[in-house]
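One structure is given below, represented as structure tokens, and several questions about it will come after.
Entry: chain A
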Amino acid sequence: MPGEDKIIEVRHLVKHYGKFKAVEDVSFDVFRGDVYGFLGPNGAGKSTTIRTMLSLISPTSGEIRLFGKNLLTDRNYILQRIGCIVEKPDFYKYLSAEKNLEIFARLSGVSVTKSKVHEIIEFVGLKGREKDKLGGFSHGMRQRLGIAQTLIHDPELIILDEPTTGLDPQGIIDIRNLILQLKNERNKTVLLSSHILSEIELIATRMVIINKGKTIVQGSVSELLNAQELIVAFSVNNIEKAKQLLANASLDKTIDKIEHNSMLLHISQEKIPVVNKLFCDNGVDVYSIEAKRKLEDYFLKLINA
Partner candidate 1 sequence: MFWKSTYNEFIKIAAKPRSYIGVGAITLIVGIILFAMKADGMNFISFVTAPFEQSLSFEGNILNGNLIAFIILQMLIIHVPLLIALVTGDLVSGEGAMGTIRLLLTKPISRTKILFSKYLAGCAYTFIILLWMGFMALIVGKWLFGTGDLMVLNSDGLIVLQEPDLGWRFALGFSVAFLSLVTVATLSLTLSCFSENSIGPIVSTMAIIILFNIIGALEVPVLQKIQPYLFTTHMMAWRSFFEDPLPTEKIIHSIIILLVHIVGLLGIAMYKFNKKDILS
Partner candidate 2 sequence: MYSTRYEASVRVARHERIENKPAEKSASDTSRYAPLRSALEVTSRLKSIIVLFLILFLSTSLSAQTNANQILRGVYTKLQKAKDYTVQANIKVDMPFIRMLPIDAKIYFKQKDKFKVESKSIAIVPRQGFDQASKMLADTNSYTAVAQGTEMVAGALTTIVNIIPLSDTSDLILGRLWIDTKQNLILKSQLTTKSNGTILTEYTYGTQAAYGLPDKMIFSVDIKKFKIPKGVATDMNNTADEKKKKENENKKGKIFITLTNYQVNKGILDSVFKK
């Protein structure tokens, strides 16, 4: 694991609202340098868990340790080292972008200069808009400003709760690249909760999946997903012949579904070139090979189990 020290340790976190159990038993660890995916369906308790880690919600029971310190006793020490966006980033509409950053920077516990503020604004691509009031900002611009606010005090840990919500495809790509940049160039640890599983799959190094307030599984993304078979779609010119060839090679049981000229096979990654060679050597033209909904499938399987 990158760095070996744990940045986040959550142990048996519980949060009840009267009879309603928002979080029943969540435990996970985040290591330094991780891009940590935090997954779960709606109502699983993701937001509650994240808000509890940020002391927005007080837990019913359980322990949360960040940077080796207990959140209950060393709150200010911990929060000084965290930058976060919880749901959508909201700012003071009647203030400019620059003023908003200054306000939050002043409370960050470290000294932040005006030049630093301008540097961050430029970094997130808002140069020239710093004097504009937030009322005129688009959602994407506010998201960028949210990222700026997160980074202004150079935190060690960045927590992003649904950061791509409401963004267009370009915006999503930008956020993804930014997160990678933060990890690779600035050695930040990122905790990222998202519904867009493909994004998590592309950038997360480790992840935890929770459902109904409980941890289902956690671990390295590659290990968790590689242990599972893939669903691979082969687009061919002769479906019947392809089926025959698979039957001859005792691979017909791997057929998951046939859609028009596309055949979905349940095979491991190693079998992909084998099936491709089988088709090509026997006169079946292969137009495309695509690994479909890997994490999504894994996720749904776990949730529905």
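Here is how the candidates were picked: all candidates are chains of the complex that A comes from, given by their letters.
To be clear about the criterion, a residue touches a chain if its C-beta (ideal position, glycine included) is under 8 Å from a C-beta of that chain, and two chains touch if they have at least 3 such contacts; residues count from 1.
Treat the numbers as computed from the prediction; the structure is a model and nothing was measured.
K.L.:
With reference to the defined contact criterion, which of 1 or 2 touches chain A in this complex?
P.N.:
In this complex, the candidate that touches chain A is number 1.
K.L.:
Going by the contact rule set out above, which residues of chain A touch candidate 1 in the complex?
P.N.:
By the definition above, chain A touches candidate 1 via 51, 54-58, 75-80, 82, 84, 86-95, 99, 103-104, 106-109, 149.
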